[in-house]
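Heads up, one of the protein chains got dropped from this complex, but the rest are sitting where they should.
And then subunit A:
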Amino acid sequence: MSALLHVDGVSKYFAMGGLLSRTQTAAVRDANFRLEQGTPEIFTIVGESGSGKTTLARMILGLETPTEGEIRYKGNPISGLSFGAARRAFMTDVQPVFQNPFEAFNPLKRVDRYIESTAKVFRGITARADLDAAMDEALASVGLSLAEVRGRYPHELSGGQLQRAAIARALVCKPKVLIADEPVSMVDASLRMAIVNLLRTLRDDLGVSVIYITHDLATAYYISDRIMIMQKGRVVEMGAARQVLDDPQHPYSRLLKASVLSVTDAGQGNLEPARDLMEASRTALEHADASRLVEQGEGRLVRMAG
């Protein structure tokens, strides 16, 4: 099997501070994973704020350049896909959905114009009727219709509608990979499941691979095929989603799982079951420099000392 997307030993360092005290912060350290061609899956990246999830996503989209390592799409390094036709072909295949639906659209332009121009550029559609059909198809697959969206400005739609329109805009290119960076964290709880289910439909019906970035373990457990857990830029655990989440090995993964509010005793104020896990997670982080990912079988990796 050949790789659709291959993240190969990628690290990203940012220079921080002023002229006198310049330090380097590692946003991502040595990330490795690959999505295979022909087997669409939902690959989830989980981690707290600042764990490097979004930086990783931006590198895959070509918005940031990795400091070390390389990201390859269908065997071609994406750093070489930054101009002209090659860039356009790459963007047709790899599309993003970001966190905040209210920032996703220019407040001065009608929402349908956005979807329309994307269809024009990436699918080369020019005829009015074909454009409408392509837009309506994309909107229908997210549970909207062209009639609902046409002529509307972003401030006239709700957050849930905007987020679905943003997904429709990505879908209108018929992408192979959708990078969804916390797509539901700013959407109403009641709409969250609709969007999460939508990602699943994309995988099953349209064959789109989804990189789903989240800090919500419940939805990750629900839809993911594989999961990768990140702590301060390092991958600490990776493997089949259910396997990892049913029995997390790394202290940080355990802490994440323990921090999910339990349904059975949610009302009893039992909010600190994880004190010992926080300690263990912090210790693991302190000794992270002297650790490595250890193969556990069935594609499962856990970061361990030594």
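The criterion applied here is as follows: contacts are C-beta pairs under 8 Å (C-beta built on N, C-alpha and C of every residue); 3 or more make two chains touch, one makes a residue touch a chain; residues count from 1.
Criterion: contacts and distances are computed from a predicted model.
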Next on the checklist: Given that one chain of this complex has been left out, which of "Putative tricarboxylic transport membrane protein", "Oligopeptide ABC transporter, permease protein", "ATP-binding cassette domain-containing protein" or "Hydrogenase 4 subunit B" is its protein name according to UniProt?
Outcome noted: "Oligopeptide ABC transporter, permease protein"
Checklist outcome for this item: Checked against the full complex, the residue among A:Val7, A:Val28, A:Leu56 or A:Ala166 that touches the missing chain is A:Ala166
Checklist outcome for this item: Among A:Ala15, A:Leu108 or A:Ala147, contact with the omitted chain is made only by A:Leu108
Item to check | Missing-chain contacts mapped onto subunit A | outcome: 61, 63, 88, 91, 95-96, 98-100, 103-109, 114, 117-118, 121-122, 153, 155, 166, 169
